[in-house]
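My questions all concern the structure below.
One protein chain omitted, others in place.
Chain naming follows the written order as A, B and C, and within any one chain the residues start at number 1.
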């Protein structure tokens, strides 16, 4: 098997490990930051600042991303959507995760990563198929190389490894970026995915959005490790930490991890320090487990404000550009709003269509049973009764 | 929740981690060794050499342990036992794991850790109940505080955490030592166990016997980490590496880990570098995946020879003492031999006895069915036919 | 044969001799009854612990553990890291060492990561050790559909557990049973998979929780593990059901009554052990049976019930035992679940198919 030979690391069998090699895999003492909350460039030797153009482009996505979160929340309040796990406050992570990838690459998002999925190009209405309750997933994963938004935590990280492994075996240059939350790092699948990726030396960037909560459970109950990025060395891959509200740093760090993977450098782990500004979903009551003060402390670190200040300060972001970006965000929001105000037609016959490539005889019988029931319900028993009547009032 | 506050570690939320703290959790560059393969003391600042008395006592266990492995192999060859996963070459690990524990402590062994189990005091014949096929486990785990020998890999590590957690909640000073192999570290349960232990700051020593193989799979296909002990930092616990064929070093390192745990210092991970000298079990054919040369390279590192040379060199081990140890080992071997030469009575009615504390009505019916079948088989249909006759020749 | 036809009020309430000054029954939800059962068990026995994901300060995503951390401290009711095998495996160790852990799997499908621990240890350890190690663990699982939940939040997973020897598998359908059965589960020496029909969490009954507690603590509550109950008496056919499907079965029986058919409804409550007595007695009497359950029908608990009933009541049966179950498809998305779930209509269709003319 083509297992990894990690440069700078001798085989463990010899029992000769040097601290130098260790430090190459350990994350930096401080999360990488390139633009501070006041919008000032804070240089870092290892990571050049992305170009103004890049930053401006990504900032535009940030504005739309925030707008998508706001619009989705509004639709939930209006009852047009059942539930929405918002990434409000984490949009820099969302945007960076999508824009560092090329077309041939794959993105593996979670339920919270709608903004990343849309930023990658997936039609937002197709994304909301899930959350409005129409079907489990609404977009074609192959169209933009975006996997379904994973619900069972950390399971998707292994799928990402498999996609990367298949691509590597075929000699393709595909890189896979796989996202998960801080809570998901506790699952066994997280461990197995990182280990498989390292042993098979496949091009996967594991991207943890550490937003300090797993529903109500704070990071301190999730781990007592120095950082989540410190887990990487246990798999023989480098770990890095980044300010998760700093779009510039995220683009630099994730971009470099993607390049490394593409160049045959193998997998790596990136932990972004960010914060879940809203409740887990609208169904959650965050006041039960954290104070308003906790949340407020993060307001000044907002990723949009910071990048805007920086870009404005350098005159990279003009007033007209801002107006344009706002208009673009408005357009997305209105497309979403309109799309969700019309009910999609859902055919119950589809329930049986995709379970197997070809329906089993059992499913043919069951589909037929449902078809008959619906036909009977549709045929009014007496002229006055139509539609979704119950059997009782039919007879 | 009483989550751990790891001394020398600030909360990760502040994003302030120092390299000093990291190095406290990382293992030493070389595995700890106190007596080298030539039987010479190789001092280590951090770990004082155990006393001559301690070493001598443990050496005696080593001699018996080797003998148990040999005897079990012989019994398998003779068909008295179905299968035996030998710890030949790993006896120093086995003995150390058992003797560093106090009576109030718990040991969690695997299928390979028979010698550790017996060293802890469990009747060898009760241990072999499993391998001779009589019942799944033959000893009372509460008698010597030794859990059943675990087969599903890494699952037992979580049980160990639970036992320690319960003890801690009751304010008891119990320490739990949980064993696993190098292969088992790849399982999700390994990850979850270490994390739970660290977060709940419970007194568990995780002890990996890295014998370089998981059946046929070498360590290099299992991980590309600098060492298995490097996984510890990802959970915020210290990791240590030790020469797994050096009884003195094992006693020192495991002893210190146990003390640390008992003193409220929380869990730690110890990796012992050793080698599986024989096939996985007698059913395995090791020539398919490793050469005789590979194995031979480890012969000079034999844990018995080394400790014997050391003790002899210091006149701690006299010829009489050696004779006595050999006699003691003979006694154990003969007890085992004799015990396995008589078939234990196994009552099939027991199949239904322990599934629930009280048999369900379903199990009562099924037990009755079997009882009737056996009664009928036992009652000869015609005077000439007795015993285990089939229905066909009964009628 | 086990006959358990206790009247709904027979749990020590309304008995002669009860103190006349007792406060009138109040209303409780299913969720509140579970919460009270946990609190009462924790108060009664210091070995009872509650842990899982978000069960601490939040009180669980369904609030079943609401207030327990505040009341009993964070050592008795606490959040764990997010890992279900971890939760289950730690529970095994705790139970080995004198505790009676109650764990919550946040949703049915999120119990699957713990499957190896459940099947290979929770279910087998007592047998493995010839009863020396007992594992008094309760695995609480908010389960099944009918709440418009998205994928992975609505699985009916009882068959996986019911097929695994060593587990007790319970599914209450009433507020009163929710209380008594959870208490009984926690008191059981065996591991119990306790299935809480999510859609019933907000259902209400007139019950006085304090009175239920007294009844249980005084040992006056009839045993429910292994005991089905006739939830509605009838003579023409028997509906056999449990958990989330019981209210649907009762509604179907009520609808059938309007058409002049007298349908008996059995609420199994206990899937394992199974109460053959109550079921067999009823079907032998009515001669017709339909099993109603939400899980996909193939190789399910419903299949087992059909198999047992026809084995034991063959000569009393006027028609085959039919099933109304979920289809053999993954649980549908919220807007489609009503096509999937057993409905009153579908049950009445099945009853109609019981060859009444034959």
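The working rule: a contact is a pair of C-beta atoms (placed from the backbone, for glycine too) under 8 Å apart; a residue touches a chain by one contact, two chains touch by 3 or more.
On a predicted model such as this, the values are computed, not experimentally measured, just so you know.
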item	value
Shown chains that the omitted chain touches within the full complex	A, B, C
Residue in contact with the excluded chain [from A:80, A:136 or A:231]	A:136
Residue of C:212, C:301 or C:324 in touch with the missing chain, whole complex considered	C:301
Residue in contact with the excluded chain [from B:52, B:121 or B:152]	B:152
Among A:305, A:335, A:355 or A:370, the residue in touch with the chain that has been omitted	A:355
Residue numbers in chain A that touch the chain omitted from display	1-2, 106, 135-137, 140-142, 147-148, 152, 155, 157-167, 169-170, 188-189, 191-193, 195-196, 199, 350, 353-357, 360-362
Touching residues (missing chain, whole complex) on chain B	82-83, 130-136, 151-153, 183-184, 186-189, 214-217, 221-223, 283-285, 288-289, 346, 348, 351-352, 355, 360, 362-363, 366, 370, 373, 390-392, 395
Touching residues on chain C - with respect to the absent chain	85, 109, 112-113, 115-116, 119-120, 123-124, 127-128, 151-152, 159-160, 162-166, 272, 274, 295-296, 298-304, 306-307, 310-312, 314, 317, 319-323, 327-330
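We take it that only the chains that are shown with their structure count from here on.
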item	value
Centre distance in Å when chain A and chain C are each reduced to the mean of their C-alpha atoms	37
CA centroid of chain A to CA centroid of chain B, Å	42
Shared interface positions of chain C, touching two or more other chains	56, 79-81, 83, 85-86, 113
Multi-chain contact residues (two or more partners), chain B	1, 188-189, 191-192, 195, 199
